[in-house]
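One protein chain omitted, others in place.
Order as written gives the chain letters A, B, C, D, E and F; numbering starts at 1 within each chain.
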């Protein structure tokens, strides 16, 4: 590092910047848009943290402040538009402001706010209002209240407001102290119109009040800044008003634009006092209108009541007529069921009888069939039997007998034949051995000592041989034997 | 089955017995010797059933009649 | 078998005997000497069976008739 | 179902039971043995329904009449 | 065997005797001396059998006929 | 709905309920079992409405009367 380079103190540097900033910006008024990230008040001064961001990322940040000396003029400008500084310097709000850039040797850069543009804030409120109105229209909630019947005489009033505020006092005082009519019964539903939970409180109060026997509900507020009254543009409150079946009269003190609640309620008056006036004036006008003649009043009242009670009678009438119809229809239905039941009973019994009779008849027929079958079986059996008996006697047995007799005859003739043959054969054989016959034919018989030659074993030489013939008996001696 | 026993039978049981006899007859499972008895029994069963039907009918009529003037 | 004995026979028994005789004849198990007796018996058995059948039928008809007017 | 039980029945339930019996009869799901009981029950149910109708009618008449002079 | 004796013979016995004579002939067990007597006997036995058959048939006819009108 | 609850009803609400009952009746959506109660309720609602009307009438009369010397 070279030592010959020129070196300054921080003070010198800051002094230089301070001078440059003063020269360049102190007389210039610059308009910027930014968001309030932090807001603090101290000794009448406001210290803010201003930021700018793009897609969730901070792109710039600076200190901002409103000097006590400047506060008055800013407040005055805003007041003309029904706004307060305190409304405007709320964290999260986008604002358009004119600033002067200043630089302090110790505190660095800061933006001194000279003017706040109310139109940006008002534009925001307007935008929300438009969106909420559209939603209410879409849901068909805009005209519900205006269709409710708001009679001329509304004695019982539910009052929603913040007690001890001027608007509240104005309303109640006006009801009590007027020359027309004061005999009101007021049921108070206190709400804190400025507190954080004001929206829910008011909506709950409306719902609660609608459960009471009151003729109308009054919602009052003794004026306030545009931001203060902005809660009356809130959807939750408007929705509660629309859904309420008791006519709601608003008395919210505002000089310029009305709030959405005024648009959805049955009637809206500019101030709480005016709202109170509406109540007693209606009675007053009604009384005035009917004051000329008592009779006329009676007629008119009766007419009015008749109109209302006509509807009642109509529905009551329908009711009783329908009850009769229902009873009659039920009687007929019951009768139908009972008749049907009796019919079914009869059908059941008679079909049971038929089935029983069929069963019995079938059984009896089966029994008779069974008998008939047996009869024909016996007839067949005995028929076959007799047939067989007849066959045996007239054919089989006689044939057997005849066969035996034939066999006997055959055998007999065989026996006789063979016997005859045997005898004949014996005779022939006898003929062959009969010597007389042999000699006749020229044969001779020779014996030795009366014995057959063939039976002799001894030597035949020189033996005496006797030979028989037809005519002679020869004696000779054997000389030689030839074999 | 004695008359008394038949008398004590439920309608459904009696009808079932009747059907059984009928079935047996069809299958020739009943001897001629038993036939008369079985037919007699069947007849008694049928009478019993008829009686039950008649009684039921009468009761129903009675119930319906007492109901009628209503 | 005496007439009385036959008379006391059950239908089934009588029919069985009849069938037996018929069978025996068919099988030539009956001698000519016994034939008359067997024919006589068969005849009596058949008569008996028929009589039984007739009686059964009459009884059943009677049962059915007493049943009819119902 | 005892008389007391029937007495405690709602009209709609009784009517439904009545229809059920009718349905069962049509489908022959009821035995002859149970028929009398069922008829009796049906009758009691019908009476009960009639009674309820009558009572309802009377009560309504009373309600309307007390209302009438108005 | 006297005629009376033959007359008392059963059909089966007579037929048997007839067959025996026939058999004896076949077996040459009959002497020519006895032959005439035996043939005579055989003839009488056959006649006897015939008679028996005829008588049996008549009796059976009688049995069947008395049965016929039934 | 107790008498007290009815008493706290606004005229319009009571009339609305009355209309609802009327509508249900017309559509036969009410069981006989609930009929008496519904009629009773309807009657009470009607009475309530009538009372409200009457009260209104009376109040008006009173107002007129106080106003009368005018």
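Couple of notes before you dig in:
One rule holds for everything that comes next: contacts are C-beta pairs under 8 Å (C-beta built on N, C-alpha and C of every residue); 3 or more make two chains touch, one makes a residue touch a chain.
Values in this document were obtained by computation on a predicted structure and should not be read as measured data.
Among E:4, E:36 or E:65, only E:36 touches the chain that is left out of the view. As for the chain not pictured, it touches subunit A at residues 405, 409, 412, 416, 419-420, 423, 426-427, 429-430, 433-436, 445, 447, 450, 452, 455, 468.
Looking at subunit E, the residues touching the absent chain are 31-33, 35-36, 39-40, 43, 46-47, 50.
Assume only the chains that are shown with their structure count from here on.
Common neighbours of subunit D and subunit E under the contact rule above are A. No other pair of chains has as many C-beta pairs in contact as A-F.
When subunit C is laid over subunit D using CA atoms, the rotation angle comes to 45 degrees (nearest 5).
Annotation: 99 Å between the Cα-based centres of subunit C and subunit F. Along subunit F, residues 32, 35, 39, 46, 50 each make contact with two or more other chains. Touching of two or more other chains is recorded for residues 323, 327, 330, 338, 345, 349, 352, 360, 364, 367, 371, 374, 386, 389, 393, 397 of subunit A.
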